[in-house]
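The other protein chains are all here in position, but one chain of the complex has been omitted.
Chain lettering (A and B) follows the sequence in which the chains are written, and residue indices restart at 1 in each chain.
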Amino acid sequence: MLYLEWVSFLGLLGCGLWIFLKLPIEASQGFPQKIMYLHVPSVITTYLAFFVVFIFSIAYLWKRELVFDQIAKASAEVGLVFCALVLLTGAIWGKPTWGTYWVWDARLTTTLLLFLIFMGYFLLRMSVNDRDKEARLASVLGIIGFLDIPIIHKSVEWWRTLHQPSTLFKVESGQASPSISPELYYPLVASIIVMLVFYIYLLLLRYQTEKRTDRLNQLLADTQD
Amino acid sequence: MKTRTKFVIGGAIIFAVLTALSVQGLQEMTVFFYTPQEVLASPGKFENKTIRIGALVQKGSVEWNAQAIQLSFNITEDGKKFIPVYYAGVKPDLFREGQGVVVEGKMQGPRFEAHQLLVKHSEEYTVETENKKNKEDYYKSIQAQ
Partner (left out) sequence: MLIGLEYVVAAYGIWLCTFVCYIFLTKRRLKIASHAVDALEQKNTESSTRPQDQNNK
């Protein structure tokens, strides 16, 4: 885990240096385009984090092993932090590019909805005292909450939005063709990989904490008996 | 087993209601803007209503009066039908001819009086400064449906 910590820290530093020292300025947006290297990897990490919640919630409901719920809970918290940063970095990018921090278009609204669902997820967990019941209810909400992600991702294709369609996952005549210059594309891919490594580090750190906290509560309950 | 069945049924009902409600609410949200064609096709429907129109800025139509802070330009979707737009506000940095924009305001006769002007960025990222964006591409990114 210490190893992962240093790999992700150095990776993030390396990407930062690459982005700010080597990259040319994008033609139409200018300097604020650099925010893309935070925003897009954070989006993908949010998707992955809540996908992990989805998978481990199903696993918990199926096998009823507490460890699955601990992983789901850890991933949901990390995902929520990334989701908040997606909304913030997006808003900060929107001001110089669109001329506004926020609009109620389909992409932005469904992303805010995802954030609110997982805020509710933690409120639900806090409101239940029984650990098994907490896990059961949270798993159901975690599965439902994840279903918003395909909607978010497809919102720019299904509906008319201010937010532009996907650059990275653009498909033209059945072939993947990201509409971005190679000079800007490679650092984006690197940032995504580094941020996913960083996510795994955060997930493990948070999972350790969760395991220890549950063990502590167990011990406290035993001593009270 | 019984409680679980109840729980699943309850959850399914709540989920169904939420879905139905959001589909209703989404109707508004899903059409963030109309196109010039839609607005011109049924003027009565949009008269005296605050709406948003998304289109391209016609080349050569932009008039910017820096003293009076007045901006006027034509917007078009297909290069055939135009709506003249009048906007009393600061010109955004990224506002250009041929650029996608979303304007919010009201139709006043044949003219659209905007109180908000947003730049619709395309999904293309490039470093070549002289790269002129193809009108077809903008047309595609604006015409979501």
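By our rule, a residue touches a chain if its C-beta (ideal position, glycine included) is under 8 Å from a C-beta of that chain, and two chains touch if they have at least 3 such contacts.
In this text, all values refer to a predicted model and were calculated from it rather than measured experimentally.
Across the complete structure, the visible chains that the omitted chain touches are A. Taking the complete complex into account, A:Leu205 is the one of A:Val67, A:Ile144 or A:Leu205 that touches the chain left out. Of the candidate positions A:Leu4, A:Val67 or A:Leu85, contact with the unshown chain belongs to A:Leu85. Against the chain not displayed here, chain A makes contact via residues 16, 30-32, 34-35, 38-39, 42, 81, 84-85, 88-89, 92-93, 95-96, 202, 205-206, 208-209, 212-213, 215-216, 219-220, 222-223.
Keep this in mind: only the chains that are shown with their structure count from here on.
The geometric centre of chain A is 28 Å away from that of chain B, both derived from CA atoms. Residue ranges of chain B in contact with chain A, taken from their complex: 7, 11, 15, 26, 29-33, 54, 92-94, 102, 116-129, 131, 133, 141, 144-145. Across the interface of their complex, chain B is touched by residues 24-30, 33, 36, 96-100, 103-106, 109, 140, 144, 156-162, 164-167, 170, 179-181, 183-184 of chain A.
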